[in-house]
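The complex is shown incomplete by one protein chain, all other protein chains being positioned as in the whole.
As written, the chains take the letters A, B and C, and residue 1 is the first residue of each chain.
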Amino acid sequence: MSKILVINGSSRENGNTERLTSIMLENISHAHIHLRDYVIKPIIDKRHTVEGFSPVDDGYDQIIQSVLEHDILIFATPLYWYGMSGYMKNFIDRWSQSLRDKRFDFKKEMGMKKGFVVICGGDNPDMKGLPLIQQFQYIFNFVGLEYIGYIIGEGNAPDEVLQDERAIVQANHWNKFFKNL
Amino acid sequence: MSKILVINGSSRENGNTERLTSIMLENISHAHIHLRDYVIKPIIDKRHTVEGFSPVDDGYDQIIQSVLEHDILIFATPLYWYGMSGYMKNFIDRWSQSLRDKRFDFKKEMGMKKGFVVICGGDNPDMKGLPLIQQFQYIFNFVGLEYIGYIIGEGNAPDEVLQDERAIVQANHWNKFFKNL
Amino acid sequence: MSKILVINGSSRENGNTERLTSIMLENISHAHIHLRDYVIKPIIDKRHTVEGFSPVDDGYDQIIQSVLEHDILIFATPLYWYGMSGYMKNFIDRWSQSLRDKRFDFKKEMGMKKGFVVICGGDNPDMKGLPLIQQFQYIFNFVGLEYIGYIIGEGNAPDEVLQDERAIVQANHWNKFFKNL
Partner (left out) sequence: MSKILVINGSSRENGNTERLTSIMLENISHAHIHLRDYVIKPIIDKRHTVEGFSPVDDGYDQIIQSVLEHDILIFATPLYWYGMSGYMKNFIDRWSQSLRDKRFDFKKEMGMKKGFVVICGGDNPDMKGLPLIQQFQYIFNFVGLEYIGYIIGEGNAPDEVLQDERAIVQANHWNKFFKNL
């Protein structure tokens, strides 16, 4: 059975993104990481230095350990300024270091997994969230993650996404999908 | 005369983005902020709490002070994973807090400024950088920054962008433009 | 009650786009125009000539007459080469002539209507159809059509879209929406 990991990029508890993701995964076993619970330092690009990347002492390695142990990665992020949150961006930026990490073959590992994207935001996210959907397509392609799909929900105030029926019916649809995996 | 501020989101010194921006601003007076020189904490979204945002003790306020004092903001970021760097994303995410800051009217101040975007990256940035260009359009629209234009340069290894003649001719073009402002 | 018009850009009968649109509008009164049933000549751009546009003798005027009589316009097009079909593109290109037509104020009329987009195609339309969704946003903005929403369905072979459960649940969702208008 596929092991599912949610990587949540929100800065607050019980936000709309988390809510929508929970509906999608109702009664489905999964692990959940809130990036805000970890210190993740921004990358220092040393790809072109002689010494290469230095080990970084923060929470990143622990998250990657969990990533490697799961088959399906659900990137759940609020739409902050029409993009993924800084929490999630710093996390993904660090993948450049993982790609050079000798302890595993990051690209090969990711190439065996699948990815899904959940976005919630205000200000017409069905339209203004599309560049982020396209960005994730490029990210997934680069590491070989198969793009399962995405949901875009609308909501700013707490629980507002529960009123976005279009998002809810999609969450229910994907709930069936993940149950049948 | 217009006062120009470069906000640089790169993690390394003398990167391609910085190089291309320097060519564009050769012999033009401007200030330059490297976000990596500051601690900028990721936002904690308190828009929907009773108490609202708490003051954050880091380098953000100092940068905003500089932003407010300039007329043209040049967002110069390497293309990390087909988006702006985490450094820059954390910086922009914090604007949500500035929008509620009583010390100034952030949106009104930004509405009197103009913005420009410089992106450098590998892996076909002229194509795969377009979602980021679109994201900046939405960001600029939201705060009322007039979008002057953008340059996309190609380059990964140090100084590689100097070989991207298409980017260089555009940098030279914009150099004239900024000189004539 | 809102009067709904479907403008269908498919070249074949009972295609997937038509199927999906029918599900969305089940038991809802609406008119349906198949652009393939009309001769619509490509535009000859005379915006910058002294004499201006000449009347064109084809089916376009009849369709516009119907457009003007409805409140909600549903643009239903197969995804041909990652864009709207040539049938639909030729139809929309001619709007440039309608904008200068003295018999009505096209922009004002359109500004009182709402638009919706239905797309069906193969080859990962949820991703590769997004530029078309964005193009429609610009089109709608230009003439002032309010963008209600969109559905993207997957399907090439006849009736294949009926297997795309994600599209179907969305069609059902919008069915309720249009019934409650």
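General remarks:
Here is the rule we use: contacts are C-beta pairs under 8 Å (C-beta built on N, C-alpha and C of every residue); 3 or more make two chains touch, one makes a residue touch a chain.
This structure is a prediction, so every number in the text was calculated from the model and none was measured.
Of the chains on view, those touched by the hidden chain across the whole complex are B, C. Only one residue in the set C:58, C:93, C:109 or C:146 touches the chain that does not appear here, and it is C:93.
From the set C:1, C:50 or C:157, the residue in touch with the chain omitted from the display is C:157, counting the whole complex.
On the side of chain B, touch with the chain left out of the figure occurs at residues 126-127, 130, 133-134, 137, 147, 149-150, 165-166, 169-170, 172-174, 176.
Chain C residues in contact with the hidden partner, per the touch definition given at the top, are 10-12, 15, 36, 42-48, 78, 80-87, 89-90, 92-93, 95-96, 123, 128, 130-132, 134-135, 138-139, 142, 156-158.
In this text, only the chains that are shown with their structure count from here on.
Contact topology of the protein chains: linear, an open path with no closing contact.
Shared interface positions of chain C, defined as residues touching 2 or more other chains, are 134.
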